[in-house]
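Notes follow the structure.
Only one protein chain is missing; all other protein chains are in place.
Labels A, B, C and D are assigned to the chains in the order they are written; within every chain, residues are numbered from 1.
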Amino acid sequence: MQIARVVGTLVSTSKHRKFEGAKLLLVQPLNADDTPRGTALLAVDGVGAGVREKVLIVLEGRAAGEAIGQKGAPVDAAIVGIVDQVYIDGSL
Amino acid sequence: MQIARVVGTLVSTSKHRKFEGAKLLLVQPLNADDTPRGTALLAVDGVGAGVREKVLIVLEGRAAGEAIGQKGAPVDAAIVGIVDQVYIDGSL
Amino acid sequence: MQIARVVGTLVSTSKHRKFEGAKLLLVQPLNADDTPRGTALLAVDGVGAGVREKVLIVLEGRAAGEAIGQKGAPVDAAIVGIVDQVYIDGSL
Amino acid sequence: MQIARVVGTLVSTSKHRKFEGAKLLLVQPLNADDTPRGTALLAVDGVGAGVREKVLIVLEGRAAGEAIGQKGAPVDAAIVGIVDQVYIDGSL
Partner (left out) sequence: MQIARVVGTLVSTSKHRKFEGAKLLLVQPLNADDTPRGTALLAVDGVGAGVREKVLIVLEGRAAGEAIGQKGAPVDAAIVGIVDQVYIDGSL
């Protein structure tokens, strides 16, 4: 799993029927120091996240389908948690 | 999922029988500012997309098979939506 | 899926029993302009491809297993089509 | 699988219900000489690992779900062992 920040939303009127009702959010993966890492991607929301929130994302189809309770959903990324705090061992 | 633009088509007369009837499109992944990102790839079309359209793609076999309604299809990428609009939080 | 060129073959006398009979080909992924992209890899042949042919490959275990008709095969890449022609929209 | 070091923990009060009870650890993948490789990521703990321990991680959804005994868990990485020793052939 990775930590990311929700940075936007997407509107897609003509989408696959198994997506109906699913909320798609644009998320930016973050490094441990909260700087952006790589490119933003789209994830389905499994926990009710909002823009600017720091979230936990899974990047894999099976896991993403499970996250929104639909094994057969054609998805490859999902938000599975809101991140409250990350503790990093200062000695490392 | 990622945002991409349809940039071409592919003709393959000798292909795996489970591909018969499936439309294969060449798609170019895009960054948030619509510039190209990485290399173009081939995706099966699950929504009736056309060349130049901005689309939503899934990059994973299980999800791609679900997208075209064939769990057993030997595919690893599919178009699952037409992108109308992407809203990015300007403060980020 | 990606476009690749068959560039070689592999001989492995001591291999996993579920591989018996499967043909393994060395394929070089290509960019849209047919220049090599990244490193060559090994794919099982699902369509009867030969050296120098331009092929369509899937890069995922489930899909690769389906391509050779063996869901339980320990494979992660397969050739699923012979590429006749790729049309790229010249305006893009 | 890869070798990594546990470098932190994560608190997420609002997370997917299938995560309840699972311990999420921040792990830093390592090279063969123990230097950091790439970015830290989050893995569910399947063996009772602690901060600073050197661990074995799997990076794939199905495998990660199996590691914590929940096939349907929305996870894509898991800790599956504590590393005692790595022997590298000095002649290579």
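Following the convention adopted for this analysis, a contact is a pair of C-beta atoms (placed from the backbone, for glycine too) under 8 Å apart; a residue touches a chain by one contact, two chains touch by 3 or more.
Worth saying up front: this structure is predicted, and the values here are computed from it rather than measured.
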{"item": "From D:V7, D:L25, D:L41 or D:V58, residue that would touch the chain that is not displayed", "value": "D:V58"}
{"item": "Absent-chain interface as seen on chain D, which is shown", "value": "1-3, 31-32, 37, 46-48, 56, 58-64, 66-67, 78, 80-89, 91-92"}
{"item": "Residue numbers in chain C that touch the chain omitted from display", "value": "5, 7-16, 18-19, 24, 26, 28, 39-44, 51-52, 60-62, 64-65, 72-77"}
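Just so it is clear, only the chains that are shown with their structure count from here on.
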{"item": "Chain A-chain D separation of Cα centroids, rounded to whole Å", "value": "19"}
{"item": "Mean-CA-position distance for chain D and chain C (Å)", "value": "31"}
{"item": "Multi-chain contact residues (two or more partners), chain A", "value": "60-62, 64"}
{"item": "Overall pattern in which the protein chains touch one another (line/ring/star/complete/other)", "value": "line"}
